[in-house]
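This report refers to the structure that appears directly beneath it.
A single protein chain has been removed from this complex, and every other one stays in its place.
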Amino acid sequence: MNSSSDLHVRYVAQLARLKLSEEEACRYQEQLEQIVRYIEQIRKLDVRGIEPTAHVVERVNPMRADDPAPSLSPDDATANAPLRAEHLFMVPKVVE
Amino acid sequence: MNYEAVIGLEVHVQLRTRTKMFCACANTFGAPPNTQTCPVCLGLPGALPSPNFEALRLTALTGLMLGGAIAPRCKFDRKNYFYPDVSKNYQISQYDLPICVGGELVLPRENYPKDAQKTVEESRRIRLVRIHLEEDVAKSFHFEAATGVDFNRAGAPLMEIVTQPDLRSPEEAFAFLSTLRLVLLYGGVSDADMEKGQLRCDCNVSVRPVDQEELGAKVEIKNMNSISGVRRALAHEIERQMDVARNGGRIAQETRRWDEAAGATFGMRSKEMAHDYRYFPEPDLLPVVVDSWIDEVRRAVPELPVARKERLMRRLGVGESNAEVLVADRELADWFEKAAATTKNANGVANFVVNDLLRELGAAGKPLVESPIAPEALGALVDLADAGRISSSQAKEVFAEMFRSGRAADEIVVERGMEQVSDTDAIGKLCDEVLAVNAAMVAQIREGNVKAVGNLVGQVMKRSQGKANPAMVNAALKEKLGI
Partner (left out) sequence: MKLHEFTASRAVAAIRRCEVSSEDLVRALLARMEAVEPQISAMLHVDAEAALAEARARDAAPPSGPLHGIPIALKDNLSVRGQPCTCASRILRGYRAPYDATVVEKLRRAGAVLLGRANMDEFAMGSSTETSSVRATRNPWDPARAPGGSSGGAAAAVAAREAFAALGSDTGGSIRQPAAFCGCVGLKPTYGRVSRYGLVAFASSLDQIGPLTRDVRDAALLFNAIAGHDPHDSTSLSDAPADLSSALGRGVRGLKLGLPREYFLKGIERDVEESVRRAARELEKLGAEIVEVSLPHTEYAVATYYVLATAEASANLARFDGVRYGHRAEKPSDLLEMYGRTRAEGFGAEVKRRIILGTYVLSRGYHDAYYLHAQKARTLIRGDFQQAFARCDAILTPTTPTPAFKLGEKMQDPLQMYLADIFTIAVNLAGACAISLPCGFVVRETTLPVGLQIIGPWMREETIFRIADAYEQATAWREEAPPL
């Protein structure tokens, strides 16, 4: 059984692409351990044989017909870009 | 020690839909950057996905064509990872409940590379793990100091087909992809053009001693953009791994990139420090239940190339090489069958289609749909020849004219006065004339030089201006000569 001490805020923050300062990491570690301890109470709940609920809506198959609709103009599409060039969203070079 | 390669493929297929997977932007190739985007495929705050039924239908159709089991209920999941080409930094995919499980593909000999077909012994069956549906990512352009991202392709419906590690050679991988491509084209599922990225393939390859059960360390190869490229990349990679193994080295489990120009694979710098995709059910999409629509898809499953080839040969008497050429293109085979239905001589039609029609279309740079000759018109031409009304060389001539002008065969035959003379009296008269002026040859023939009859036939044909029925001429001469 895993316990809250397994929560490594630094590692998880890295997965979530959040750069934390030393001070933040310590503070969150403490706060989140407390929260995780609280959350662990759900483990007391016997859920054997219980189906998980992902949706409360009981509908299935909401689907769309394959009919095109107008797109945004490339100006509108890229208007909010922090950095753009010729309608491309520019980011630091991606190394493969 | 002898080593063998173990290969599994993950094939990504862009589906032929008019719109993207989760939004109504056009799903077309080659538009200027970010002209086919909207709040949904750009991952703008507040936008929600709305699934395209046609994409689900085509994926289910593929599953059925490949003999997989369609899940009665499937769902979408979020696959979380940060990358600039993933607009939401999660990709909507299918994790534990894909639309299709299992299936297989049989590899016919003719789909192996030409130079390898001789050594193919048995028809191999490649088992499939699963087929699922997901959204494509954006296209990145790498510049000197930066990368530019174009989201036109982002959110295009992408079908992933995963095989069991059943393939044993680069040639089998080649045959698998060629066969799969044909199936996809048959179903109208995808245009499957590798150069346009509509068919992409990652290969998982490892080597092991031939008597070993356990698999070796798996290397994933990416970035191959043709079926022959896959073959070359695998050949190179297998050789590399076998070298390492034979020299007692350890093969690292890694992702490598195929460099076509260098003809080699290179290790890639890892994208993610750790892969932890944190899959969970996509809360914005409800489950898909197939029972209300799957029967309709079942009815739409076409006869596949292997079965069709068999039928063309067995039922219609088409020769094997003709059948191979015909089934390689569903449209062409359909066209052929339409033509063959109007005549008894299906292989005669097949000969015209495979030899003459394809050549003329190629020379004219026309696609099949623009053929000036309708299938029924070709059938009529074959019937004329079969009935002995024109000779086979005349039939070729008529075909050329039909292709040029689009006119009907009988019209051309009449106009050109080509109709064969099949009147026994007329032919008898012509024969008598020829025999009368060839006394010496007649004597030789009577002495046993039977071959010389051909010469006499030729002379009769000439006198008839090519219109006499050669078989009848032959028969008449022999009768008159008493041989």
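Note that the chains take the letters A and B in the order they are written out, and that residue 1 is the start of every chain.
The rule we apply is simple: contacts are C-beta pairs under 8 Å (C-beta built on N, C-alpha and C of every residue); 3 or more make two chains touch, one makes a residue touch a chain.
From a predicted model like this one, the values you see are computed outputs, not experimental measurements.
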Problem set entry | Chains on display which the left-out chain touches in the complete complex | A, B
For this session: Taking the full complex into account, find the residue in B:P39, B:G67 or B:P470 that is in contact with the omitted chain.
Result: B:P39
For this session: Touching the absent chain in the whole complex: find that residue among B:F143, B:F266 or B:F280.
Result: B:F280
Exercise. For chain A, which residues lie in contact with the unshown chain of the complex?
Worked result: 1-2, 6-7, 9, 12-21, 24, 28, 31-32, 34-36, 38-43, 45, 47, 50-57, 59, 62, 64, 72, 76-83, 89, 91-95
Exercise. In the whole complex, what residues of chain B lie against the chain that is missing from view?
Worked result: 38-39, 42-51, 78, 80, 82, 84, 87-90, 149, 276, 278-280, 283-286
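Quick note on the criterion: only the chains that are shown with their structure count from here on.
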For this session: Measure off the straight-line distance from the CA centroid of chain A to the CA centroid of chain B, and report it in whole Å.
Result: 42
For this session: Using the touch definition up top, name the residues of chain A that touch chain B in the complex.
Result: 14-15, 17, 54-55, 57, 59-69, 71-74, 77-78, 85-96
For this session: Using the touch rule from the top, collect the residues of chain B that touch chain A in their complex.
Result: 17-19, 24-26, 32-39, 42, 50-56, 73, 75, 82-84, 140-143, 145-151, 257, 268-269, 271, 273-274, 276, 278, 281, 283, 286-289, 292
